[in-house]
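Left out: one protein chain. Kept in place: all the others.
Each chain gets a letter, A and B, in the order it is written, and its residues are counted from 1.
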Amino acid sequence: MSQQLRDSIYEQLSSLVLIDPHTHINALNPASETLADILGYHYYTELAHSAGTPKEQIEEPGLDPKEKVGRLVANLGPLENTIQYSWFIELAQAFFGFEDDKLTDSNWEALYNTAAEKMGQPDWPDHVLAQSKFEAVFLTNDFDDPLEGFDTNKYIPCLRTEDLVFHLAKPNVRQRLKQATSTSVGNAATLRTAIGGVFENFMAKNVKACAISIPPGFAPEPISDARADSALTEILIKGADAAENQQRAIANFVFWTLAEYCDEFKLPFDLMIGVLRGVYPTGVFQGQDLYDSRLSLIQYKKLFNAFPQVTFPVSVLASVTNQELVSYSWIFPNVVTSGHWWYSNTPTYIQHDLAGRLEAVPQTKQIGYYSDMYKLEFALPKFNMYKRILAKVLTERFCVDRGWGEERAVNLGAKLLRGNIETIFNCG
Amino acid sequence: MSQQLRDSIYEQLSSLVLIDPHTHINALNPASETLADILGYHYYTELAHSAGTPKEQIEEPGLDPKEKVGRLVANLGPLENTIQYSWFIELAQAFFGFEDDKLTDSNWEALYNTAAEKMGQPDWPDHVLAQSKFEAVFLTNDFDDPLEGFDTNKYIPCLRTEDLVFHLAKPNVRQRLKQATSTSVGNAATLRTAIGGVFENFMAKNVKACAISIPPGFAPEPISDARADSALTEILIKGADAAENQQRAIANFVFWTLAEYCDEFKLPFDLMIGVLRGVYPTGVFQGQDLYDSRLSLIQYKKLFNAFPQVTFPVSVLASVTNQELVSYSWIFPNVVTSGHWWYSNTPTYIQHDLAGRLEAVPQTKQIGYYSDMYKLEFALPKFNMYKRILAKVLTERFCVDRGWGEERAVNLGAKLLRGNIETIFNCG
Partner (left out) sequence: MSQQLRDSIYEQLSSLVLIDPHTHINALNPASETLADILGYHYYTELAHSAGTPKEQIEEPGLDPKEKVGRLVANLGPLENTIQYSWFIELAQAFFGFEDDKLTDSNWEALYNTAAEKMGQPDWPDHVLAQSKFEAVFLTNDFDDPLEGFDTNKYIPCLRTEDLVFHLAKPNVRQRLKQATSTSVGNAATLRTAIGGVFENFMAKNVKACAISIPPGFAPEPISDARADSALTEILIKGADAAENQQRAIANFVFWTLAEYCDEFKLPFDLMIGVLRGVYPTGVFQGQDLYDSRLSLIQYKKLFNAFPQVTFPVSVLASVTNQELVSYSWIFPNVVTSGHWWYSNTPTYIQHDLAGRLEAVPQTKQIGYYSDMYKLEFALPKFNMYKRILAKVLTERFCVDRGWGEERAVNLGAKLLRGNIETIFNCG
């Protein structure tokens, strides 16, 4: 009985047309060209590598896409239990009529060929979006992205800011900033002007969010112009060799300035908190980052208090931080929960974290899910995974445990999936 | 089948008459006078504020109770998913015959009026206690509370000690201490005497516990009289401007002295560990506190070892600390698990934390639940929430997973709800 209810809630949630509020889609090349784009997703390469496949086999320069897929398929056996493997099977079934539940030596070539043919059709990206029931997806754009050549209502710009905050000491970042804004950065004032120029560029192109991923040790605080001036002086001379405290001062100055512009331009500022880059430096491409779960949102106390008008959709990398996220969203009007990020994007952690949020964070302050995908084909299986867990939690914890009716449960789910995206990001 | 078992266990647990081992009830005015007292509970004001209601609307000076309720009702929509909202609906249904499952523009006034009439009856507090099946509730009393004018067997005093431990530098705290104990504090010896006087005052009034809430960074340790003398010297001169290390020394001295008196007077010492006050200083009344979950019970190693005869009922604010609580209670004879506090007082965290405790902490060392309420009407829905989760965990993890019979499961639940309160606090 409760299984029927789960299925029914899932079906109703599946009828919604959605907007994906965070992806890494390249708007000029949004979908895959071959299965190599699908199986080249870091989840497959890093898991295959973790299970024993040498990096060289996967990342051989000039490797033919079909050969790459063949090599990966031969190494996917150890991954068949993972949820990531199930994403692949589900999308292969949905888009390419794949009928098996495992990818094997004997069925992969036919799938490869079918996929290549379908992907080669000119309207493939739009077909994927339509079949997956998405009307738009957010992008992740470098601060100097020209944002041209695509429909910004379908591919919605989002200003990604790690380069400005954490890498301003690199000469080429400052060079790109100068080129993008016609402003040469020499001190705090010109830096602020340049960042303002970036925002103006993006505002002209329908930007709907500013975003950044942050290491666990960062704790934003305001920096005076004078302090920023002296830090910049050293950084302009020494570049990445500048003292760590100077680089941190500039990181804080830029971060705070971004928040000020988010305030001015009424943009939400997505915080993705907790990643450590390059923990396994000899890992495969994009498979080198991990984390230290010992962080606290108390590190954001000053920020959340200083910008009451800026909405901060917060993602945390580790499930152990989720209860803090629930509590901070329950207290701070400007903090909202945002999706299930990366290492927490697996059913067990989604289920536990989602349940915690649904019970104690106002229903208007929860961004249910984003796919984080690089290619459009992944929205379908990732969102389906989430919808199944959402249907499970709504059934078990609201309908069974709390006596809710089905319609009420579906309405709550719909807010997380669609309604809140519109209101929080002012889109759709 | 297992749903029937859950229901049956819940019903049997619901037949018990209970003692609530921790509340903030004012014994001289224990129940609500209007719905404004109910909806004025910080859970509603802070969640409404978090969802967008301006603080000024909620906390306007001189606001008429009915007007306040009207304003809150207009802003409760975003909270309808929360467990806190369900507490309100359940108590409205139980006490006032409310028949809807949402509070709306069109039904709140009738409810307000019905409630006001019932609350106006002279025996309302006793009626609430009886209907909720409580024979007594613990209070939270300032150290200088005269504890007069009420039945201390029904409203059981509990000595709350933050003022003494963390705020002794404030002149008015020392003034109140002098008034309450006729002892003027000038050094460690007189401070010890004064605190002893507080205990004597409380012992004369049926006190059953000493209690304190503690910030995450605190780590109790003994302080010599000489060290306390020098710290006091500075504090008596500079007050709250005394150096942080002096204030910490006195905090430790007072804390340790409290434990010594708990030992002497055989009082349990409730430790509520982990809260940071004023993280969101412009939040609504009682809606400003949060936490940093990075703490460990290892900070209490010296304390637990130094006072083997003092029972420490320990509450932790974050679910990530619960496994440590389980383990420390499993090893230390004087540590017992105590309730589900504040930000962990929602079904998902209660369920996970309770299950961990039930499997590894001796059944005699678990205080199941306390309401933490400010008004008597909240014991019913809060304890009902807990009993439902308790019935669920007993059914799923003991009857289904471990083959227990129903009676055995109910007996275990009854210990957590009632039996252990009697033995641990020597009451009932």
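To be clear about the criterion, contacts are C-beta pairs under 8 Å (C-beta built on N, C-alpha and C of every residue); 3 or more make two chains touch, one makes a residue touch a chain.
Note that the structure is a prediction, hence the values are computed from the model and not measured.
Chemist: Looking at the whole complex, which of A:Ala74, A:Ala94, A:Met203 or A:Leu290 touches the chain that is not displayed?
Modeler: Once the missing chain is taken into account, the touching residue is A:Leu290.
Chemist: Would you indicate which residue among B:Glu33, B:Asp144, B:Asp263 or B:Glu324 is in contact with the undisplayed chain?
Modeler: Residue touching the absent chain, from the options given: B:Glu324.
Chemist: Have a look at B:Arg71, B:His127, B:Arg227 or B:Arg397 and name the one touching the chain we're not showing.
Modeler: The single option touching the absent chain is B:Arg397.
Chemist: For chain A, enumerate the residues touching the unshown chain of the complex.
Modeler: Where chain A meets the chain not shown: residues 3, 46-47, 49-52, 78-84, 86, 276, 279-283, 287-288, 290-294, 318-320, 343-344, 346-349, 352, 388, 392.
Chemist: Pick out the residues on chain B that sit against the missing chain.
Modeler: 294-298, 301, 304-305, 308, 320-321, 323-324, 326-333, 352, 355-356, 358-365, 397-398, 400-402, 412
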